[in-house]
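The structure appears below as structure tokens.
Every protein chain except one is present and positioned as in the full complex.
Which chain is which? They are A, B and C, in the order written, and residues in each are numbered from 1.
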Amino acid sequence: MAKMNMLQAINSALMLSMEEHEKSCVFGEDVGYFGGVFRATSGLQEKFGKSRVFNTPLVEQGIIGFANGLAAQGVKAIAEIQFADYIFPAFDQIVNETAKFRYRSGNEFNVGNLVIRTPYGGGIAGGLYHSQSPEAYFAHTPGVKIVFPRNAYQAKGLLMSSIEANDPVIFFEPKRLYRASVGEVPEDKYLIPLDKAEVVQQGEDITLLAWGAQVEIMEKAAEMAKKDNISCEVIDLRTIVPWDVETVANSVLKTGRLVVSQEAPLTGGFASEIAATIQQECFLHLESPIERVCGLDTPYPLAHEKEYMADHLKVYEAIKRSVNY
Amino acid sequence: MAKMNMLQAINSALMLSMEEHEKSCVFGEDVGYFGGVFRATSGLQEKFGKSRVFNTPLVEQGIIGFANGLAAQGVKAIAEIQFADYIFPAFDQIVNETAKFRYRSGNEFNVGNLVIRTPYGGGIAGGLYHSQSPEAYFAHTPGVKIVFPRNAYQAKGLLMSSIEANDPVIFFEPKRLYRASVGEVPEDKYLIPLDKAEVVQQGEDITLLAWGAQVEIMEKAAEMAKKDNISCEVIDLRTIVPWDVETVANSVLKTGRLVVSQEAPLTGGFASEIAATIQQECFLHLESPIERVCGLDTPYPLAHEKEYMADHLKVYEAIKRSVNY
Amino acid sequence: MSKTQSVDNPNNINTSDTFTLDFVSENALSIPSFKMLNADGEMYPEAQKSSLDKTTALKIYETMRFIRILDERMLAAQRQGRISFYMQCLGEEASITASTAALDDQDMIFAQYREQAALAYRGFPLDLFMSQNFSNKDDLGKGRQMPIHYGSNKHNYMTISSPLGTQIPQAAGYAYGQKLEASIQNKETNCTICYFGEGAASEGDFHAGLNMAAVHNAPVIFFARNNGYAISTPASEQFKGDGIACRAVGYGMKAIRVDGVDTLAVYEAVKLAREHAVKHNEPVLIESIAYRLAAHSSSDDPSGYRSKDEEENFRANCPVARFRAYLVKQGWLDESEDEAAKEQIRKQVLDALKAAEHVEKPELSELVTDVYDDIPNHLQQQYEALKQHILKYPDAYPVTSSRIEEQQ
Partner (left out) sequence: MSKTQSVDNPNNINTSDTFTLDFVSENALSIPSFKMLNADGEMYPEAQKSSLDKTTALKIYETMRFIRILDERMLAAQRQGRISFYMQCLGEEASITASTAALDDQDMIFAQYREQAALAYRGFPLDLFMSQNFSNKDDLGKGRQMPIHYGSNKHNYMTISSPLGTQIPQAAGYAYGQKLEASIQNKETNCTICYFGEGAASEGDFHAGLNMAAVHNAPVIFFARNNGYAISTPASEQFKGDGIACRAVGYGMKAIRVDGVDTLAVYEAVKLAREHAVKHNEPVLIESIAYRLAAHSSSDDPSGYRSKDEEENFRANCPVARFRAYLVKQGWLDESEDEAAKEQIRKQVLDALKAAEHVEKPELSELVTDVYDDIPNHLQQQYEALKQHILKYPDAYPVTSSRIEEQQ
């Protein structure tokens, strides 16, 4: 065990995976000599050489196109998109290619070797283009798995599992927590399953569900609610696709209430999918409407970021609305 | 009035709008001399000349990038993406640019002059790449409006409104109905509002909601249910963003039941957004869980297209499940 | 003067100066087409010596002959409503077949969709062509894609994907993987060939793929098929430069333009390109010039956008006839044997077609496999629900209902 922040945990996962798989590459904008703008890949080029760890030209559609081909050839292709806001030029390569590669070929070819790492999320004064949480766009795309770590420990285990997985994975890293999340992390390899939510905190009265950086917000709100004698069950979804309906439904069957929170705008977000599914799974057990606490339906702002965000106070209010319904 | 199919209605809308606005252009792959692979733009180049109606090189990100600039300059930019399956290379230009153009500039600049027309949907033996219904990707993107006509009459009125609107619009055309939907269509200009759902058929027992080609499926299912003495209220949403919560909620408050159907895969589709919102708006009035009848969570298949589709039989079964809950 | 990269030249440019303000002309490059065989199948007097041996030459010819018959027959089948869609290679048979012949069989092929000749050259069986077009249960692609979307791992032929241009950066990545593998195994590398149309070359993915291949030294041959049209859009509305070849220099890449109707010239050009690619781990761009003689696809009618005169003009310029004349003159092909063989092939194709159309569709379960490596819970549930639904309405889903019942 060692104290690591999330960047170090990610770096450690990459180091171990690259050691294990001789046919593996890490690449993206500035990931080479410099080690990435957040330094998640620092030391990798030094250790594994320029042919396995390299800067790409500045072209996201090329990075993922190249990665698809590389993965199809049999190389563990670990591509970085510098900010999730800049993943959209690669949207066609991900949605029409990555996600459909195995299906369309009848499994003659696949890109199960692909992992796309990308920092996402707000709360860092990043404005429109350094704050987005685009997971819902990909969650509507059968064929890719979508994974979110909430802290350093989770980050390493989930990333190593993503690299091992035989399916393409988009790995969303909460950049607000890159340095803020510090914890005990094993130095060796370990895996965390890609289809299990985790009950982070047991509770009786209401279920709070989130993923990534938003889990911490839920915990903060649960803390506040505790003072009102409201006992919250907090769940970290961890994997958005496929998601663990069973764990969530079981919790809601118990509590009768659900608040889901995401950073992204409300309309069409993944919280809506959860609400739609859970109202079906738990219809007769729901004591109040499922609450969604999300970003507003606007582009991500700067001056009013604080007001825009789905913070713990808004979650707390939703908890009270739900309990007092 | 004249009998027109949907392609003729669209062509008529384009003719009238281009006549009205001297500063307007229609462009896209093969839309020029040839009049588009579906012939929706036929006759336009002849009438308005090559400088206003033209083929573009084969590059969707360029078509929409160019369109954004053209619209910002003050030209009504009417761009065609040949199939909605091929809109993804333009995803960045739409999601990061079109949708955020006015907001990020504080209204110094805007692309309210932009309309993107694109044929979508399945049922034509198109397989993975000539069948997709990607509306949910855009519905999660504040800043663009999303419009779906269900027949020839709606197509003309909604398209003319989309061209008049001061907001960018993605206009999804149900290609399965291009020639199949024939009806009386006024030869002159008329507008249909972009934020109102339409109650296509009144009913008492259950609300059926859809958009585009799927409305016809709902009507067919309603017909079947009628024989079981189930009275269905059928609503055509028409505009996905912003959507008419009030009309839908009022209907569900009356019927207590809702089936939503979309062509796209279930997970993360717009039907989920509707379910999430309506369970909140109508919680105490819902007699059964909101049902979603959608495509399976797979890429769009070919040999098993019939089995894959959200057809009237599946909707009918959902109606019965809902009513017998 | 060529550039040298160094700390003194961070901009990575040619470092010479000028004091005269003038444009670099839009016509600064002028790229001729490489030719060997004239329209009558005779070597041009100035032509260089051919390295194509008799066995390979005949294999190329037989492939072209086969593809022409297959295309004719399948288009007719589409017209008869037996298959839903088809695309012909007509006019580009030499370009595709000779280029594949110049490769090693272990080299990877990323095609666009009009390159069935490459797959045929590699020995893809006739019944698998048919199974794909009929989406039956023997289709390697499990009946999921429209006709002509072939793919075969065994034949190193990447499954076709309809979105245009996407295969270009993929080919760069694939070739990079081949290079990496070769260096790990300390053997000579295989390379990748990537076919695409002059229309697809307008996509952003073209720019991405060529630049990345150049920067990362991937052994890939980019094979641009300039056939004059992208559906109805003529090349003159697609680009203003001198075709596709002239773009190579922008990526610091070598290029060749070749007459795509000339089997010998294509063969030599690709052979040279391959040698260079695998020896130096460098990409090469080849532009092959031909004319899309057929309609774009079975859904298209070119009379809406080009003249019969133009078509007739190019119909005379047939790659198969030209190469056939060469073979006959070489004494490598007997005309009457050739005619007999054609009859034979026509019959084989028709028999295979008839057989394939009666093979049943893939199992219903194939609707949910291969989305992921394993079938996740939610898909398994959707599948089970669908099965129950079909059993409730067997007549509405005749293709699958009977077979599900059998299984019960």
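Here is the rule we go by: a contact is a pair of C-beta atoms (placed from the backbone, for glycine too) under 8 Å apart; a residue touches a chain by one contact, two chains touch by 3 or more.
Here the structure is a predicted model, which is why all the values come from computation and not from measurement.
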Which visible chains touch the chain that is not shown? A, B, C
Touching the absent chain in the whole complex: find that residue among C:T63, C:Q178, C:S202 or C:S232. C:S202
With the full complex in mind, choose from B:N11, B:T41 or B:N68 the residue touching the hidden chain. B:N68
May I ask which residue of C:F124, C:Y195, C:Y291 or C:Y383 touches the chain that does not appear here? C:Y291
Touch assignment to the omitted chain, from B:F54, B:Y137, B:Y153 or B:F270, lands on B:F54
For chain A, the residues touching the chain missing from this view: 29-30, 32-35, 37, 54-55, 57-62, 85-86, 88-89, 125-130, 266-267, 296-299, 301-304, 306-308, 311, 313-314, 317
Chain C positions in touch with the non-displayed chain are 1-3, 5, 7-8, 10-36, 44, 46-48, 198, 202-208, 211, 214-215, 226-229, 234-243, 245-257, 259, 265, 268-269, 272, 276, 284, 287, 289, 291, 307, 309-310, 313-314
On chain B, where is the contact patch with the chain that was removed from view? 22-23, 25, 51-52, 54, 56-57, 59, 61-62, 64-75, 77, 89, 92-93, 96-97, 100, 102-110, 112, 142-143, 145, 165-167, 195, 242, 245-246
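Everything that follows uses one rule, which is that only the chains that are shown with their structure count from here on.
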In terms of CA centroids, furthest away from chain A sits chain C
Between chain A and chain C, tell me the centre distance in angstrom, where each centre is the average of that chain's C-alpha atoms. 38
Hey, how far is the Cα centre of chain A from the one of chain B, in Å? 30
Return the distance between the CA-based centres of chain B and chain C, expressed in whole Å. 35
Which chain A residues sit where two or more other chains touch them? 61, 89, 92, 96, 100, 103-104, 142-143
Can you list every residue of chain C that touches 2 or more other chains, as numbers and ranges? 142, 144-145, 149, 161, 163, 204-205, 366, 371, 378-379
